[in-house]
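Following this message is one structure expressed as structure tokens.
Complex shown without one protein chain; remaining protein chains in place.
The first chain written gets the first letter, and so on, giving A and B; residue counts start at 1 in each chain.
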Amino acid sequence: MTTKTNSGRFFEDFAIGEVIRHATPRTVTAGDASLYAALYGTRFAVQSSDVFAKALGYRHAPVDDLLVFHIVFGKTVPDVSLNAVANLGYAAARFLAPVYPGDTLRAVSEVIGLKENSNRRTGVVYVRSTGFNQDGVEVLDYVRWVMVHKRDPEAVIAEEHVPTLPRVVATDALGDACPALDPAAYDDVLAGSLDRWDDYEVGEQIDHVDGMTVEEAEHMLATRLYQNTAKVHFDQLAQASSRFGRRLIYGGHVISLARALSFNGLANAFHVAAINGGRHVAPLFAGDTVYAWSEILDKQPLPGRDDVGGLRVRMVATKNKPCRDFPLKDGEEYDPAVILDLDLWVLAPR
Amino acid sequence: MTTKTNSGRFFEDFAIGEVIRHATPRTVTAGDASLYAALYGTRFAVQSSDVFAKALGYRHAPVDDLLVFHIVFGKTVPDVSLNAVANLGYAAARFLAPVYPGDTLRAVSEVIGLKENSNRRTGVVYVRSTGFNQDGVEVLDYVRWVMVHKRDPEAVIAEEHVPTLPRVVATDALGDACPALDPAAYDDVLAGSLDRWDDYEVGEQIDHVDGMTVEEAEHMLATRLYQNTAKVHFDQLAQASSRFGRRLIYGGHVISLARALSFNGLANAFHVAAINGGRHVAPLFAGDTVYAWSEILDKQPLPGRDDVGGLRVRMVATKNKPCRDFPLKDGEEYDPAVILDLDLWVLAPR
Partner (left out) sequence: MTTKTNSGRFFEDFAIGEVIRHATPRTVTAGDASLYAALYGTRFAVQSSDVFAKALGYRHAPVDDLLVFHIVFGKTVPDVSLNAVANLGYAAARFLAPVYPGDTLRAVSEVIGLKENSNRRTGVVYVRSTGFNQDGVEVLDYVRWVMVHKRDPEAVIAEEHVPTLPRVVATDALGDACPALDPAAYDDVLAGSLDRWDDYEVGEQIDHVDGMTVEEAEHMLATRLYQNTAKVHFDQLAQASSRFGRRLIYGGHVISLARALSFNGLANAFHVAAINGGRHVAPLFAGDTVYAWSEILDKQPLPGRDDVGGLRVRMVATKNKPCRDFPLKDGEEYDPAVILDLDLWVLAPR
């Protein structure tokens, strides 16, 4: 009788090549953008002002790239990761078209890899998830892999495959979500910084200075806004008996916090064009204070474009430790304060 | 001099037949819908996607039925229940027209019953409250009764009357807020479940599995969004000396939490057509975790319609107790974990 509830796929329920259409389609609105602003305090001018965005060449202000990511990601949770042990990584995330308030997003995932673990109790599932708008235009494409429980350790997996994934998104695959801009119309003062693409150097490290303490209500509001149903974020009673005894904060919440903090030092890096990869090094809990710093890993023009250039940024977030000393590793291991180590391509006007 | 503040009506201030126009008219917007999503994590496709809703026959995505209920209810509080001892019940709530972002709601209540208690210090007031949109179209109609203090125990009540209320809304009174739908356009996969009206059986019980812990900030944001001014929800200083010592969470917040949880098992029951009645069995406080289960009490086609059918659902919410064993009664009494016992008509595609 209770088969009407979704208990999620187990490892043996996935098959290479399977295409999963996810519920629930979602019209993104100005209300979502306002909530996103209130949750993170993001201040990038392109996403904040219709006037600023139009002057550059956008139809009007697009919603934040990471809001699109979280909404698409949220849709995949009930089908992909409800029985996940851990979210192991993502790669090759590309933003492919701007998303404006009024657009309706839906998501599809293809199973592109399966690898059973030797203990036969779990396996790793690789999916390529794609977000589409109401016109069928791809707005986001990314790969993630998660370790998923098997229902039955004896179950046999028909076909296994580990996909080859790029470590870095190629520069000719960047910028599809950024229309041709008029750099002369880009008002640096209004945008909050005089530093454009040319002013950054490879190897440069930037402490984003500010700290943000997170409350339970905030991360739950965010994660519900993304219709992400992963139980660990919401159910304190169940979590009380978990390893941490606490609700875990959605990793994407940390990414958005770090991205908003990064405005202080990267104000003109207005667009996340790609997420090359990343790791949630340690969990974040309510009451913790998040800080962030960035390192410019690479700097590349975009083929055929002289309006914007790409900065490959390592964005590191910590908890309860300011980033003036750029905490990262402590010998072989991560500094215990580090919670996020993300590798992004961001675009800035030239 | 302080007569400019509203101290609320006492029992002897009501009269049978009195019609009360309530403040404040309220334009419902996409911002309200986003907040509703963030507060509850609701995932019903019709309310979430303009594209999905339009394909079925809606103008675009309507706002959640319970958001309409809470907004109309909130308006009645300053006039009806500011001096209430307890909210005793509601009956015959019918949703009569879809509400879209941009619509402006106002509310009117008629006093349809009065019954003084034998102690002469309190009495029960019955009101029929109606929500209207900007075109004067009724969008919601319901009866509630509350126990209200008398200002003066000696005051004499001119006329008393206890109205007869239906235990269940008749099926021919259901569905006015649901336009004629094209069931072929209803995409079950996008909606999140393959189970339609035909797949549910009377007597079936569904554990909605997931739990949601509630924070003070969340229920206060919600209740203020509904412009509900009942003091017990907001003033910790005053509540510290109350029976519970805590802020009480608005009962409607519990209903919306349970309804959002019920998606897991009732994903296609996209529309609340009526609330037959219900009881807030016990109070909810911040820090508690809410679970829910449902039982199909009845299943009826709607007269003259073959697009959608009605499911009468008993929706039970608990606090701090998962619902896998369908907790309800403990002998004659409610199980101490039960906080809500609600009787609804929901519609699902056939």
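Please note the rule applied: a contact is a pair of C-beta atoms (placed from the backbone, for glycine too) under 8 Å apart; a residue touches a chain by one contact, two chains touch by 3 or more.
Everything numeric here is computed off the predicted structure, so don't read it as measured data.
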Among A:Asp13, A:Asp50, A:Glu138 or A:Asp298, residue touching the chain not depicted: A:Asp50
Sole residue of A:Glu204, A:Asp298 or A:Asp341 that reaches the chain not shown, by the stated touch rule: A:Glu204
Residue numbers in chain B that touch the chain omitted from display: 1-2, 4-7, 21, 23-27, 29-32, 34-35, 78, 101-102, 104, 106, 134, 215-218, 220-225, 227, 229, 231, 234-238, 247
Those residues of chain A which, in the complete complex, touch the missing chain: 29-35, 37-41, 43-45, 48-52, 61, 101, 189-193, 195, 199-200, 204-213, 215-218, 221, 264-267, 287, 289, 320, 322
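Everything below uses one rule, namely that only the chains that are shown with their structure count from here on.
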Cα superposition angle of chain A on its copy chain B, in degrees to the nearest 5: 120
Rounded Å distance, chain A centre to chain B centre (Cα mean): 36
